[in-house]
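Every protein chain of the complex appears in place save one, which is left out.
For reference, chains read A and B in written order, and residue numbers begin at 1 within each chain.
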Amino acid sequence: MTESDPILETRGLEKYFDQNTSLIDTLLRREDEKVQAIDGVSLALHSNESQGVIGESGCGKTTLLKTLIGLYTPTGGEIRFRGNDISEFDRSDWKEFRRNVQIIFQDPFDSLDPKLTIREALQEPLKIHNISNQEERIRNVLEQVELNPPEKYLDRFPNQMSGGELQRVSIARALILEPEVILADEPVSMLDVSTQASILNLLSELTEDLDVSMFYISHDLSTVSYVCDRINVMYLGRIVESAPTTQLLDDPQHPYSQALIDAVPIPDPNYGRGYTSLEGDVQNPVGIGEGCRFRERCPERMDICEKTPEFIDMESMDAHQVACHLHYDHPTDEGTEDENTDEIRAKTEVST
Amino acid sequence: MVRNNLSLTDFGFADHYVVRNLVGALKLMLEDKATIVYFSYLVFVLLLGVFGPMLAPYPYDKTLYVNGEILRAAPPSLAHPLGTNNIGQDVFSRLLYGARPTVITGLLGGTMIIGIGMSIGITAGYVGGRVDDTLMRFTDIVYGVPLIPFAIVLVSLFGIGFLQSIVIIGALLWRGNARVLRSQVLQIRERPFILASKAAGASRTRIVFKHILPNVAPMAVLFFSLGIGFSILIQATLAFLGVTSPFIPSWGVMVRSAYNSGLMSQMWWWTLPPALMIAFTVLATFMFGRSYENIAGQSNENAFAQAG
Partner (left out) sequence: MSEPLLEAEDLTIQYRTENGMLTAVSDASFTIESGEYFGLVGESGCGKSTIAKGILGGLDDNGKITSGKVRYKGTEIQDYDEEKFNEELRWEEVSWIPQGSMNSLDPLQRISEQATMIAQVHTDLSKEEAVSRIREMFDIVGLPQERVTDYPHQFSGGMQQRAIIALALFLRPSLLIADEPTTALDVIMQDQVFKYLNEIKQGGDIGMILITHDISLVFESCDRMSVMHAGQVSEVGPVDKIYEEPHHPYTILLKEAFPDIRYPNRELGVIEGNPPQNMGEVDYCTFVDRCPWAVSECDQHAPALEPVDSEGSHPVACVRRDEVLEKYRAENDQTAQVEEER
């Protein structure tokens, strides 16, 4: 595996859930409509990289996380770790995987077993993987997450610690196996702002200093932008845009990304941002069918949006991908589609 | 607000978490007055069960004579604090002897009830899917079985026996706690710390024994306690109905004999003590279970309240 190969990637990943069919549905032979929580997601995480996945509730980001960590089995597509398809893993492969891919959850108070001391919580992953030197490793990792001196915390229980401290312990637990990838699910959304800053700083340092890659999942664009080099925008089970952070913030291409960025409150009374023009809410992901999933709310909607847009590389920009009919030429008709796209793009630039 | 937790390491004990959980439970219990009362009473009954026969002034089946005549139906006196029954046996001694079968019933029945209930409930809750469906359908079937009539039928098939009756009780009464424990497990199973263990590679066994069991423990203690209480109660009922062996002098049998003699209301010294003992013991098990589960549950909530 070369340097440029991704450590963790997904190709066309799908995760559909069955709905509970009632007896009446079965009798009436109603089609079992599935909840298409993840529908064709392709991501690639390289070493020393932190990527964000941003989306509102119902976009499937938590399902994505759980599928990546192996808690759910995909219903389609593949996940590759170090180039190998995880659906073909045997037991020892899984052990390797579990040692190298770790997770941090949102709720610091619920991420640790209330009945175990901090030392025991940190010992557990070491015991599972038969690693020696436990006491030393535990101390080191507590120092890494800035819980100093470690002795102060080792014999405490979760109910004796604050949210910020507990989240550091969760990070320590994720780090103790020296993983290659950490998946973080909204790790700061339940913390106070003053604590958020220090945890975000810690997470940023981790990717730089410790050779750990990270997928950071959140609905909060402000914190994701702080920590991540690259951002993937997710809507109703699909990635609609993927770009380096500053590029996305400066020049978002997908109408949903634009709306999302425009809706983030700015801590400045003089900025005069203007409120969102988007109405309505995210659709139900049940039985959603073909076509662009954002078209019901999209201000740039065209007829062709009834067809599912492809996820393509933008020619004019570096490492920037979008799934939107506005941004690629459609080969079918002679020139009409292209004109359409250019016209609309011109319109968009004027109004920005 | 941090409770004053003395660590076992302060005493030089090995700080293994099982020991710690047990000691913690004990300390928790001792902090609540009501729980101490119920627990003490139960310990008292337990001690009666162990030492009762040794303390009894007379053997339980000895017929007592006075002036050559059988001392029937004697009211309480200094020599016989609870008088004698209709065939001249000392009621007080019989009461003391009667503690033992009661205690055995309670412990054996309670253990069966919680043992089966936990196994089925936790397996169904944790494994889920078809296993869960099957186990729960089975539980539903067992729910449908009416306890007393079923016991009577089984007794007529397999004969009256003390242990048999306990086994019947245990084999049916687990049905209540299986469901509840299952739903507790369903809740705990989705909590982040369980998912984190799974993600770290913990095996199913490890998760169940190390994470799920300690967290369902308060409820399990409650059901164990209730199980003991119900076993004693049902056993007494079966004894009263004449379905159990009349030769073992349990408290239920004493009440039954009093009833059969037709002198139940007159010989209150024979009827009331065993009945009251049954009542208080069962009551104590219920109350202990409830109050323990209450404080154990509260201490979990305090943990979150203080931190939030």
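Just so we're on the same page, contacts are C-beta pairs under 8 Å (C-beta built on N, C-alpha and C of every residue); 3 or more make two chains touch, one makes a residue touch a chain.
What you see is a predicted model, and the numbers here were worked out from it, not measured in a lab.
Novice: From the list A:44, A:131, A:154 or A:197, pick the residue that touches the absent chain.
Specialist: Hidden-chain contact among the options goes to A:197.
Novice: Touch as defined at the start, partner being the missing chain; which of A:154, A:249 or A:302 qualifies?
Specialist: A:249
Novice: With the full complex in mind, choose from A:79, A:176 or A:221 the residue touching the hidden chain.
Specialist: Considering the complete complex, A:221 is the one touching the chain left out.
Novice: Specify the residue from the set A:35, A:131, A:261 or A:288 that touches the hidden chain.
Specialist: Only one of A:35, A:131, A:261 or A:288 touches the chain omitted from view, namely A:261.
Novice: If you put the missing chain back, which residues of chain A would it touch?
Specialist: Considering the whole complex, chain A reaches the absent chain at 56-57, 162, 164, 192-194, 196-198, 200-201, 219-223, 225-226, 245-246, 249, 259-261, 263-271, 273, 275-276, 278-279, 281-282.
Definition applied: only the chains that are shown with their structure count from here on.
Novice: For chain A and chain B, what's the span in angstrom between their mean Cα positions?
Specialist: 51
Novice: Using the touch rule from the top, collect the residues of chain B that touch chain A in their complex.
Specialist: 2, 7, 9, 17, 21, 191-193, 195-203, 206, 210-211, 214-215, 300, 302-304, 306-308
Novice: Going by the contact rule set out above, which residues of chain A touch chain B in the complex?
Specialist: My answer: residues 66, 69-71, 94-95, 98-99, 101-103, 105-107, 109-117, 120, 124-125, 128-129, 155, 157-163, 166, 170, 173, 177.
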